[in-house]
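As you look at this complex, bear in mind that one protein chain is not there, while each of the others sits in place.
Coming up: chain A.
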Amino acid sequence: MMMIHAVSRRRFLAGSSLLLASGAMLKFGFAQSAPQRGGQLIVAADSEPRNLNPAIVASNGVFFIASKVVEPLAEASFEGPDGLAPRLAVSWSGADDGLSATFKLREGVTWHDGAPFTSQDVAFSAMNLWKPLQNLGRTIFKDLEAVDTPDDLTAVFRFSQPTPFQLIRNALPAVTSVVPKHIYEEGDIASNPANLQPVGTGPFKFAEHRPGEYYRLVRNDAYWADDLPQLDEIIYRVLADRAAAAGALEAEEIQLAAFSMVPLADLARIDQVDDIEIKPEGYEALTYQLVVEINHRRRELADLRVRQAIAHAIDTDFVVKTIFLGYASPATGPVPSNDPQFYTPDVPTYPFDVARANTLLDEAGYKRDANGTRFSLKLLPAPYFNETRQFGAYLRQALASVGIDAEIVNNDAAAHQKAVYTDHAFDLAVAPPVYRGDPAISTTILVQSDLPAGVPFSNQGGYSNPEMDALIAKAATTLDPGERVALYKQFQAMVKADLPLINVAEWGFITVARSSVQNIGNTPRWAVSNWADTWINT
């Protein structure tokens, strides 16, 4: 499991042969491969998070800025063992009984204010922020009882229930951002000023935020990794209008736009511009899925044959080619195919087949009326991406071809969240859930039952399958990694067989940058990593 997946391995090998080639070129006098120190990188930012503390808010919007300032215990890596590279922790191991995990911490690390980093900071972050406050940590660390600190460089996590170390390990990059105890121990954590002006151990220090205009980060000269970072400054230019990023790149007002801030439709055009490059790498561990959420409270949709018919009515190749312009791949199930540990293609499939879909609907007893309509539905596409809205329009047509009349209801983010996850006022919805490296982090919640109304990005469609719940519960407490993987493979097959929701496609984002920016996309979470080795070729 050293490499992320087959494609990544190829990419990595291609990358290393390129490195060899450039090393060879160096001998002949080409200076381009030696990183240059200094310079300012200006990147586009499409939002200004209300809280920049990644120990409280583990989201890509926060990480995009804060990951350069505040570091996790370990970061995702293409090459490292278990897909990880050490950051604030240098080694980690889990006890066989699943009741403890030990982290050896890095020596000689200081906070940006000069105070030394110790195991106290890790214990404080875990017990006072990750477990009680963090959107992901509240689930992953729910059984965390205490963190022992036998010495300054050792932190021992103790759990009240057996907790799979594999899950903790997979979650390290996203949920273990460490913040300084000495800054957070006084007063209310939620209103600490450091939530807006983070203090960390990372390669860049937070310098200033001009609301509505920019964030500025500056080089941390005391960074623990020698000779890093390369850049002097990173500036996040706030461009709320997505159309603005492409223009700003062309006019050289910014040098990089991550997270597909340049819309897919503009890529072909901007690719023609000299010195601008399109990079799809660096999002392998941030895969989004395009999913049709189903409200099983609707009598028609509670019938498996109807759900199968809908799956057969969707032409995934068309979706990938036309909506994602090729920058996506068809999804086989709830785990994306680029996951190195859990993915299995060995699941039931529903190839595009309108005739089969019609037969299934006929069998289910939903005959066409005089207008050719079997029944009508309310379809709510999530407003978060162009692609989710466009897929909503496509799905309406696809459903029409099998006699299901879907009425599209467009909402903004707040209204969509409430309609789907609290009020259940939908029949079908289009959602873009994120896969976070382990099915237990935010994937099983999409199909497990008995969740109260109001849980965002969870099963609010009323789907309830005791067999599925039992499988999810068993996998959650299984400690043996191999056994755990086998259970999640079974889970994927069960989801695909019973269709609590329909996984249509999976995609990563696109980075568009000036050719001068180097080392883009060299880790699986590149856009939300620390950019210490990013440099500008002048």
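Keep in mind that, in the parts below, a contact is a pair of C-beta atoms (placed from the backbone, for glycine too) under 8 Å apart; a residue touches a chain by one contact, two chains touch by 3 or more; residues count from 1.
In the analysis below, contacts and distances are computed from a predicted model.
**Q** Since a chain is absent, check the UniProt entry for it and pick the matching name: "Fatty acid desaturase", "ABC transporter permease", "Aspartyl/glutamyl-tRNA(Asn/Gln) amidotransferase subunit C" or "Nitrogenase molybdenum-iron protein beta chain".
**A** From the listed options "Fatty acid desaturase", "ABC transporter permease", "Aspartyl/glutamyl-tRNA(Asn/Gln) amidotransferase subunit C" or "Nitrogenase molybdenum-iron protein beta chain", the omitted chain resolves to "ABC transporter permease".
**Q** Hey, which of A:D97, A:E186, A:D241 or A:D274 is the one touching the hidden chain?
**A** Only one of A:D97, A:E186, A:D241 or A:D274 touches the chain omitted from view, namely A:D241.
**Q** Identify the residue among A:Q36, A:T102, A:T139 or A:Q518 that touches the chain left out of the display.
**A** Answer from the full complex: A:T139 touches the omitted chain.
**Q** Out of A:H416, A:K489 or A:R514, point to the residue that touches the absent chain in the complete complex.
**A** Answer from the full complex: A:H416 touches the omitted chain.
**Q** Which positions on chain A touch the chain that was left off?
**A** Output for chain A: 42, 47-51, 57-61, 135-136, 138-139, 190-191, 195-196, 208, 210-214, 216, 235, 237-241, 243-244, 247-248, 250-251, 253, 384, 411-419, 421-422, 434, 441-442, 451-457.
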